[in-house]
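Only a single protein chain was left out; the remaining protein chains are all shown in position.
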Amino acid sequence: MMKRIRYPLFLGVALLVFAGSALAAGSPILIGTSVSLSGNYAASAKYGLEGYQLFVDQINQRGGLMGRPVRLIYYDDRSDANTGVQLYEKLITADKVDLIVGPYSSGVTSAVSTVAEKHKMTMIGPEAADAKIYMRGYKYNFQGQTQAGRYMIGALSLAKANGYKTMAMLAEDTAFPKAVSSEVAKVAKEYGLTIVFNQTYPKGASDFSALLTKVKQLNPDVVLANSYLPDGQGIIRQCREQGVDAKLYAVAVGAAEPEFGNLGATANYVFGATQWAANMKTKGNAAFVKAYKEKFGRNPDYHSAANFASLQVLEAAVTETGSIDQDKIAAAISKLDMDTVYGHFKVDARGVQVGYASSLLQWQGGRQLVVWPDAVREGKPILPTPPWSERK
Amino acid sequence: MDFNIFLQLVINGLLVGGVYGLMSLGINLVWGVMGVINLAHGDLIMAAGFLVFSLFSRWHMNPMLLLPVGMAMTFLVGMLSQRFLLGRLPQDRGAIKTSLLMTFGISYVVINTAQLLWGNEFQTVTFFSGSWSLGELEFAKARTVAFLAASAITAALWLFLHGTRYGRAIRAVSQNRDGAAVCGVDQGRVQVASFGLGAGLAGAAGVLLVMIFAISPAMGSGYTIRSFAVTVIGGLGSFPGALLGAMILGLAEVFTGYMVSAQIANGVAFILFLVVLLLFPQGLSGVFRR
Partner (left out) sequence: MKIWSPVSLAAGLLLVIALPFFASDYLVGFFFSTFIFVTLAYGWNLISGYTGYLSFGQISFFGLGAYTLSIAVFRFHWPWPFGVLAGGALAAVLAAPLGWLMLRLRGPYFALGMLGFVQVLSMIASAWSSVTGGGEGLYLPPTASLRPLYYTAAATVFIGMGITWAIERSAFGLRLQGIREDELAAEAMGVDTTRAKMAAFVVSAVFPAVAGGLYAWRLSYIDPASAFPGNYEIQSILMTIFGGAGTILGPLLGGVALSVAGEVIWARFAELHLLLVGSLIILVLLFMPEGMIPLIRRTLARRRSRVPRSPARKEAR
């Protein structure tokens, strides 16, 4: 039975935050955000929320932001862009939050960024990998996540190193997965890969057998699924059921979630993009992982770290300007060049993230191991993937 | 198209069709017997799936052994809904409207309860992995088991409806309510049993579905609409029609997904639904009846 700790957890966090804010004097600084507590992105988004919550706890223990306690206000956007927009309007105009941070997924962030821009509220988007969002000339929005284009570089490098030639790509028909697909398509040739299949599926689709029957015919060396958790799981599982035997499987986001392991032995050998790993030597990372584990009883994933880091950046900007003036904070963030638990934060003139990098993990024996790049890896990548008939 | 590919697509379509058939039978029973459109159908499917998922997480037993548990739960929910809620509505001209809306209210309650009990995320039961191979053809294990189970349940249902007194009473009411009453059939009891049975079938479908796909509490309404599409395609009130409609839909989805795109495949259920609705109001089985 999955740990039903959300209720007591929410209460516990709320109590902690109130206790923490009781320690620090002054009226609280409100940080508003929406979280995908339900819907397609729930599995990933909850890690992100915990990242925010851990940071708020810690900052209150340190005396708050500019001496004032911090409180996180969040609502469920149901993995839906429309709901997210309404919630941010509510946060800004009704709840009158002082600061905002981004929601989960490029799709929701994209819609919400317009709200932030309209109300001239600075927003770091830690869960928006689609760089196009930040190329619209907006002044108050900054990318707090590695660009989509860098997600699959590891998988492509390994493919090239092993001499693989053909690749099939599937993507959910929303902003981020399509961004990854188009970026990969641009550079595939440099890695010696020919894309033989490149199709999207609607959000919420669960039966991929027809698409995979097509893929099977093409017999590609590499199968790339630009997918979140439920679809990523479904694709890999159905690859096995339909007898698709690729030498390398990679899933953009889904494989980084611990829940991907619910597939059992089927999950092994699958690669996943991750921008961060628990043992990475980024600044303050070890302490972050330890504190997270103590508070939530499980390891953080890269969403937790990205969200935590975005609040680190926000704190730095606010502290530097000494105020909650959105214009000043925006100016500060655009010039920032700082180390966070997630890596090196730096945005270009448009707001696109150019500091964060990407790495690759692989499921081996029921565990996730970072296998690329060499500088941060914990284990060696196992390739090629044995055919399904020879596996457990 | 390569013949092997064609066969593979047919197999995939039929296997999925088996579960669709089960979903449709539940709707058929309730709609045919009582004229009630149960909008909570998909959410019952989902709830049974989640119940089995949570039991499976704890005990790791064969989900097929948990099938009766899922069915029993939804059967109970269905019976109670009919007895205490739907049965209380006035049976006048507007009854269809009000009962439909009430099932909608019930669906909301079911969804929220499932969310509170089991969370909001997508879950699946991975017990049957991979497939059985027959030459070049792959029979996905989970789907094949589900198809066999669905067939067994369908056969059992048919025997129940045609072989037992109770089953015949249900059929009598669906054919002619007043005539059945004259023959001494207790309306209220039959309605409670029918709604319960319809819900129980939904539960069975849910248990089978969670073995194949990932489900989440929000997905219920999608299954409801799909179940209705199958029922209409096959023809309301027709047992073989429901199965026929299910198979046709399963095949249509797979072939469209292969030949056109996944987006269109997602919507082909509704295109067929509208086409059949407008051209063959009796459903495809009605075409054959003539």
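Should a chain be cited, it is by its letter among A and B, assigned in written order, with residues numbered from 1 in that chain.
Criterion: contacts are C-beta pairs under 8 Å (C-beta built on N, C-alpha and C of every residue); 3 or more make two chains touch, one makes a residue touch a chain.
The model shown is predicted, which means the values in this text are computed figures rather than measured ones.
> Specify the residue from the set A:47, A:75 or A:208 that touches the hidden chain.
A:75
> Looking beyond the chains shown, say which of B:61, B:101, B:152 or B:183 touches the absent one.
Candidates B:61, B:101, B:152 or B:183; residue touching the omitted chain: B:101.
> For a quick check of understanding: of A:48, A:69, A:107 or A:144, which residue touches the chain that isn't displayed?
Per the contact definition at the top, the residue touching the missing chain is A:107.
> Decide which residue listed in A:94, A:349 or A:375 touches the omitted chain of the complex.
Within the whole complex, the residue contacting the unshown chain is A:94.
> Give the residue, chosen from B:163, B:179, B:240 or B:281, that touches the chain omitted from the document.
Candidates B:163, B:179, B:240 or B:281; residue touching the omitted chain: B:281.
> What residue numbers in chain B mark contact with the hidden partner chain?
Interface with the chain not displayed, on the chain B side: 31, 35, 37, 85, 88-90, 94, 96-98, 100-102, 104-109, 111-113, 115-116, 221, 225, 228-229, 232, 261, 263-264, 266-267, 269-271, 273-274, 277-278, 281.
> Spell out, residue by residue, where the missing chain touches chain A.
Looking at chain A, the ones touching the missing chain are residues 75-76, 80-82, 85-86, 89-90, 93-94, 107, 110-111, 114-115, 117-118, 136, 172-175, 178, 200, 202-203.
Just so it is clear, only the chains that are shown with their structure count from here on.
> If you average the Cα atoms of chain A and of chain B to get two centres, how far apart are those centres in Å?
36
> Which residues, counting only chain A, touch chain B once they are in their complex?
Counting only chain A, the residues touching chain B are 1-2, 4, 6, 37-40, 42-43, 46, 78, 173, 199-202, 204-211, 213-214, 217, 229-230, 233-234, 237-238, 240-243, 259, 262-266, 388-389.
> Considering the complex alone, what residue numbers of chain B touch chain A?
Going through chain B, the ones touching chain A are 2, 5, 8-9, 12, 16, 54, 57-58, 115, 118-124, 126, 129-131, 133, 138, 140-143, 213-214, 216-219, 222, 253-258, 261-263, 265-266.
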